[in-house]
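For this depiction, one protein chain was excluded, whereas all remaining protein chains were kept in their positions.
Showing chain A:
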Amino acid sequence: MKFTCLSKGGGFHFPPCHMLSVSGFRILLDCPLDLSSLAIFSPVPIALEAHESLETDSVVRKKQKIEKTLDANDLVCAEPWYKTVKSLHLWDASFIDVILISSPTGLLGLPFLTRTKDFSSKIYVTEAAARIGQLMMEDLVSMHMELRQFYGPEDSSFLQWMRWEGLEVLPSELKKIASGTDCEELGAWMPLYSAVDVKDCMRKVQTLKYAEEACYNGTLVIKAFSSGLEIGTCNWTINGPKRNIAYISSSIFVSTHAMDFNFLGLQGNDLIIFSDFSTLDTTENMENDNTYCDPVTSSNASDDLYNLEEIAASLLKDDESMEEMEKLAFICTCAFDSVRAGGSVLVPIDRLGIVLCLLEQMSLLLESSSLKVPIYIISSVAEELLAFTNIIPEWLCKQRQEKLFSGEPLFAHVKLIKERKIHVFPAVHSVELLTNWQEPCVVFCPHWSLRLGPVVHLLRYWCSDPNSLLILESGDDANLALLPFKPMAMKVLQCSFLSGISLQKVQPLLKALQPKLLLFPKDLRCKIQISEANTIIHYSENETLCMPSSKESTEIDIATDLASQFHWKTLKQETVTRLDGELFMDQGKHRLLSGFRQADSKQHRPLLHWGSPDLKRLLTELSKMGITGTLKKNMDSAESKNAAGIIDIDDPEKALIDVRETGTVIITADENLASHIFKAIDIVLDGI
């Protein structure tokens, strides 16, 4: 088995990406897009400035002049390209056998692969992740179209900014995003796929339910188990004939909306690939403060937990989800304060679950007050996405499922839309929006990068209003994200949400799962000390690890009804039999089952003999069958006493048996006689 981490990703929107090689099959785990790098591009300029800034040459000149601080003019003013996983393009897509997608965000880069020539991988995605991912891609394409309309049809020449001169004039901050530290990431940039590519990609996807068994090529049994991060996100188990693997992506034990992390489903696998990098992002700031690492030793509480139930119970303590709910409540009160002061609230958060929960809480809060503030959702796919979330009880957490059983809608937005408290529009310029528009208001819209979509227009509109509030998910560089909108009078609230397994739960989780071998990110090594007895291998980006297989030989299951029909033969120490039936490969198991062949068509005949026949015994056996013959010693019989000679048979028919050291030839014109002689030789020889 081989494992290569292609990218450790970056936060919720850019999950990690790995390449795995099991039982001779190459498996790609996730295929995301690094959308945070969109920050180097300038959003659509305001109409007035449009003309001057379009002149790329002047922009370049301008950039050369400015030396020091970054400002809006430094951003690349061109139709944006999109950054894929940096080393994925070094692999030949046609050699990938299986692609496993664990979240909607892990799907976003897939059309780049599926549109390549000779692409033939089997893609497994959970049903919900596939649908949500598809909508996200469609939205991305439609938002990009808006920019494209502005920049006009792409000119055939190579992009200005990507040329060497272009890169040279980029400020170092942007250059690092564009090309990486050693310019190795430049090849990862791609122009966006088209709506047709998305459709084509989705056609190639095979959707799965949670815990549905998918059997690839009869060899690998692949199953998805809920990870709790978002609706439809999952962890995988891959069971092959020689190894059982569990892949753990970013997971949340108790979710406020999605089905909880089903870690019990991952039990019984000898190898675990731990790929939850979420703690890396959250603790980065802390690290800056105190430079030396302070590993979380899990001595507190979890050490004295030994049985599985106790561990499970401690993992499922929903203190985290309580904290998340409090966070949401805080956001809602901030938003409420803002609208009460007459300002509007802009929420460009693209985490479906968070948005759905915010919608519920926010409208509850507004309802309880006398304020009549409308909530707008502006996105080309919002209507479909909201409708979709209400027909998937199977993918939601227990509390939401209870709503199904009591006949209530799964999420409150259905009712709120009907009551016209929430309004859904496909775009900022839709007629319904213009006629319904009312301020102050609360607007949910994409895109979190602040470079695409309705958020750009609304942010421009409100950025100078000190009463308005922007609620952002804290990302890599909020400063860069807000750059085009500066100076900003608008208030900004940055919040981070739980997006993975918290540090202190990693240890008990691994204790519950008991892997023999653990693949763990090197970057997290100093944060967590894993004191388990099992072997740990640390991995880092672009380093291929080889692991010997745990089982030596392959096992075959032989159906007992078939085995009972075998013709056994006892040799010196062992009993042997020739196999029969048909060999099947199914669910990673070799199985020998009785075939459909009729038994009479093939009478049992040994096909392989060894040893040397005793000629005297042979003569007696023949005479028992009523065949008489005389033994003629061969002329050159010096080599062996009884192993060579010719038996001359004249009754019932004329025949010869020519016996030599390494073989016997039966010479006869009669079928019956031939088979009798064969039987006689078979008796005196060992054979199978």
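Criterion: a contact is a pair of C-beta atoms (placed from the backbone, for glycine too) under 8 Å apart; a residue touches a chain by one contact, two chains touch by 3 or more; residues count from 1.
Operating definition for what follows: contacts and distances are computed from a predicted model.
Asker: Leaving aside the chains on screen, match the unshown one to its UniProt name from "GPI-anchor transamidase component GPAA1", "Sesquipedalian", "Origin recognition complex subunit 4" or "Metallo-beta-lactamase domain-containing protein".
Answerer: UniProt lists the chain that is not shown as "Metallo-beta-lactamase domain-containing protein".
Asker: Based on the whole complex, identify which of A:Leu410, A:Leu458, A:Met490 or A:Leu517 touches the chain you can't see.
Answerer: Going through A:Leu410, A:Leu458, A:Met490 or A:Leu517 one by one, A:Leu410 is the residue touching the chain not shown.
Asker: Of the residues A:Cys183, A:Val196, A:Ala211 or A:Leu371, which one touches the chain left out of the display?
Answerer: Residue touching the absent chain, from the options given: A:Ala211.
Asker: Of A:Asp118, A:Asp182 or A:Glu671, which residue touches the hidden chain?
Answerer: A:Glu671
Asker: Residue by residue, what part of chain A touches the chain that was omitted?
Answerer: Against the missing chain, chain A presents residues 208-213, 223, 265, 383-384, 387-388, 390-394, 401, 404-405, 407-410, 553-561, 563, 566, 571, 573-583, 586, 590-593, 595, 597, 605-613, 654-656, 658, 662-669, 671, 674-675, 678, 681-682, 685-688.
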